[in-house]
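Working notes for the structure below.
In this view, the complex is presented without one of its protein chains, the others remaining in place.
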């Protein structure tokens, strides 16, 4: 009648890996609470979707968060949302341990654990895929299957796809297996959230998205006249329309925090629509120089999210600054979604810095073209001095 | 028999404005050399296309040059190329003056003139659209038409489109007129380089682009087996394929250097294909941290180009640094072009830092997962200290 | 009986230049209100010292504002303070014009005028030193003297120093005249705020400075036991102590906004003491990564101040962000001031992230040294991959 080694809150996906981990932890002498984000069966079933949209996706939209110019961070921003809830449960249940099924080579282990340490510094983390007793016992899927069968864990009957996949409300990522060769094309049956643009409708859908403080507050289907205005509904609707038209597929090689390059295939339909729309309304309403500073903060923010530092002093600081920058990011963008693309069609805003009279080629407005001569001449002072020093005009011409 | 006021080299487009300017300058007492970039008729006819591709577009490709996250700078990088030649002619012909037809509210006046001052500091610039005698005399197109007719200048017979347009090898830009209202949609007959994606082929073209030192050295049509490998041919071919599939259309509001927001519509078919391909091969072959530094240099470079500082000490410095970063950017990208989109399909490189064994989920490679625990723990030191100070875990949860 | 051309608010220093400008403006037909920052005689006498310290110097202290690594911006941050009051008076008195005596080659004209335009966009600015009628009439000091004498304006009886000088509560700057040759040494009798370190006391003064939210709230002379805690008194006291010990003298060449290099000599006694103290308490209390981001914002802020953009959307944004970063910058710094130097002696804070146990070499604390191995190994993954690719170990060794 041995004592429990302690209580573990396990982030449980319902898949083969975490099912085996659940059992294995018990074998090791722990008590285990399974914490399931997507509803299936056991102790803690959580619907974090609304807070995921508002507290995680919306700040990413404000930031135009994109890692290495291409990846919209769908997996990365889900991790702190899940881990936050996990440590809440752990604290509430007085568990000293948390556990997860993330591998030892990936980013997710870092994202989960940094969140846990940041919010629950005394927590102890059990990462079986980094524990030699575990990973040398389960050397592949076959070992896990046998273990599961032997212990009556229900095993997947469908053959596993030759890649791994991770899905949440914002996106699905695919990697590993046959995708590890970066030259291999993604199979056409891989994608689950988005239709193949070759098979998508031959007519666009035209949407209007209204923003306030840099986040979408309403989306309207222009032709159908329908609209959504709660964050969760709105985002799901953009997923639906984006998915229907095959928007948001990328195939990239990216740089992991732990120092290796990996190949990932992602689909982020709603997020991609929002990125285009937000970029547009932001540039329309934000001062040029504020935009420049905010752009660099957005790049920093993206890197922090990717690396797992959502809960860190610097990320809180950057989020605050970005949020501040969004005060006047308000207005409506009209766009069309078609064959994998998002086309901006027009925009309007009560807070735009766009001044139609000032910019017009037909009206002078409050602008004296002669001023431009002085502006250019003064900007040239430095260039002419440089030239003078070089004595090198000839060389350049 | 009055004395000439001096010799002017005019950047002449052959259009109504510069035709009138040519005549007006003569009326004012100048001798004028018309310098025509696109071939039509008069004194200096120049084909700058090859040097435009190699000396201007290629560095922009290396930099992933994009202004304000969206504009590929097609007009901006053409200006220093043209103005450089213009001052070469001016020096050669011992002209003290250069002139152009750019307006007083736009970016192009800055780009032309900064280039002129940088390369020919003693030059004097005549910008008629900033000279009250000129712009108060010619208050609109009608005045120009009458002047032209009166002096036997051939006038356009086709009615002018209700917007202005500027075309070069890399892109076409459209602005002004009905486009000045940022809410108005672009008319579907506006685009000239790209097909409407709704009417574009229903089958993709698959291309392979080979890069060396960050610039494309060969493009191959996979199915047809044809390929191009001189810079000009290669770029024109990408324009053709991109244009056929409607790639590279954007509708944006941007921030001009002179401080106003303007609305522009651009199409950049070949440049857009190259941006996608280069981003892919670059991330595949470049170290993560070098990439980050280079990304910020690329953003700086884009801003410098946009603002007209191609010929400036800082732009030369940045170009040098970016070029240095491209030493190992080498390899082949396979992509498909379809309905306005570019899809990366796969990539390979003799110089990639991608290590299939290292990243594999199935092989351990030269990697000990236990190291990740220490890595995460040390990264968490700071976060846990922050939490300790805050004493605020509860607040956050 | 001619009509007035309008009402001008002139920033009046009481010196020869602005005295002549005052008269000249009247001659030109304007009504003039003289706005005098340092008290002497005429219509608006203003003591802006308290708001200068709190609203301008304090944000600069929070930012560690330094231009080009050396200049503490004493003149630059005074300009928006003065110009803000000037346009307040102009609005209040319904004056359409403001005027100043800044030269046409300097930074101050830009700083004054950008502030005016930002806060009073309809204002019209009269800058006599850029008006040919003025500057061709007054070609030198002699012309001004004659004009002054002729019109009964009191003229300085002391011979003018062979340089120009600008003083405010924060610093004095010296430039022009014999200082224009950058090789010439500054004469030893030039400095007015600081004692020559060769003649300064041979014993240090030891001070304690208490900070809250990144600004000083109390300064205490340790030996004397006296202290100051209102912003103005506190700052004046630091000027006194700093000045007594010859602190804050620099001789630099800097880059003006208008594109030329200039040589300036500055003395900023109190500001220099504060810079050292703030740097110390900030690093003691601020997270490393927040500090990095804040450092780059501080550099940006310094450049904006120097260039005259205190009142701009980007500067307001940056100030807000920097202010946010200072929430926990609290504590006490002890320092000694001696012979031109400031030496930090020690610091303490209730909000420090410094953890004596954690860092101790004698105690393990909550830290497992083994974690460092994993941390280093993972950080090396990327470096080893780079080496592998180079195949170039030999080359390097």
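Quick notes on this one:
In this document, chain identifiers A, B and C correspond to the written order of the chains, with residue numbering beginning at 1 in each.
Methods note: contacts are C-beta pairs under 8 Å (C-beta built on N, C-alpha and C of every residue); 3 or more make two chains touch, one makes a residue touch a chain.
Only a predicted model underlies this, so the values are computations on that prediction, with no experimental measurement involved.
Across C:49, C:171, C:195 or C:291, the single residue that touches the chain missing here is C:291. Touching the missing chain, out of C:221, C:351 or C:384, is residue C:384. In the full complex, subunit A makes contact with the omitted chain through residues 287-289, 328, 351-353, 355, 358, 366-368, 370-375, 377-379, 381-382, 384-386, 388-389. Seen across the whole complex, the unshown chain contacts subunit B at 258-260, 287, 289-290, 292-294, 296-297, 300, 309, 312-314, 317-318, 320-321, 324-325, 378-382, 385. Mapped onto subunit C, the footprint of the missing chain covers residues 64, 68-70, 84, 87-88, 91, 103-105, 109-110, 113-114, 117-121, 127, 129-130, 132, 135, 140, 164, 176-177, 180-186, 197-198, 202-204, 249-256, 258-263, 279-280, 283-284, 288, 291-292, 295-296, 299, 303, 308-309, 311-313, 334, 338-341, 343-348, 352-356, 358-362, 367, 369-370, 372-373, 375-377, 379-380, 382-384, 386-388, 393, 396-397.
One rule holds for everything that comes next: only the chains that are shown with their structure count from here on.
Relative orientation of subunit A with respect to subunit B corresponds to a rotation of 180°, obtained by superposing CA atoms and rounded to a multiple of 5. Same-residue interface: subunit A and subunit C share over half of the residue numbers found at their contact.
Rounded to a whole number, the gap between the C-alpha centres of subunit A and subunit B is 29 angstrom.
Listed for subunit A are residues 258-260, 292, 296, 309, 312-313, 379-380, 382, each touching two or more other chains.
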